[in-house]
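I'd like to ask some things about the structure below.
All protein chains but one are shown in place.
Here is chain A:
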Amino acid sequence: MIEVLANDRLGKKIAVKCLPEDTIGDLKKILSLQLGTSHEKLILKKGHQIYKDHITLDDYEVHDGFNFELYYG
């Protein structure tokens, strides 16, 4: 299990516990439940890289304590 952070730079910083096998889409769903925004509207980025929903965190080499940039689309 790993814990990742999602920060939208507008005052919301969410720490989510998840498994490495979880996909980005699953992570977005968990975030949407905590934020109250639809998971389809959420965009996770790191710099210029946009994380796609169908790829797992492990494949993206997302480690424990990884900081995502949360955007609303």
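Simple rule for what comes next: a residue touches a chain if its C-beta (ideal position, glycine included) is under 8 Å from a C-beta of that chain, and two chains touch if they have at least 3 such contacts; residues count from 1.
Throughout what follows, contacts and distances are computed from a predicted model.
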item: Complex member absent from the view - protein name from UniProt, among "Phosphatidylinositol n-acetylglucosaminyltransferase", "U4/U6.U5 tri-snRNP-associated protein 1", "DOG1 domain-containing protein" or "NADH dehydrogenase [ubiquinone] 1 alpha subcomplex assembly factor 8"; value: "U4/U6.U5 tri-snRNP-associated protein 1"
item: Touching residues (missing chain, whole complex) on chain A; value: 1-2, 5, 7, 9, 11-22, 26, 29-30, 33-34, 58, 64
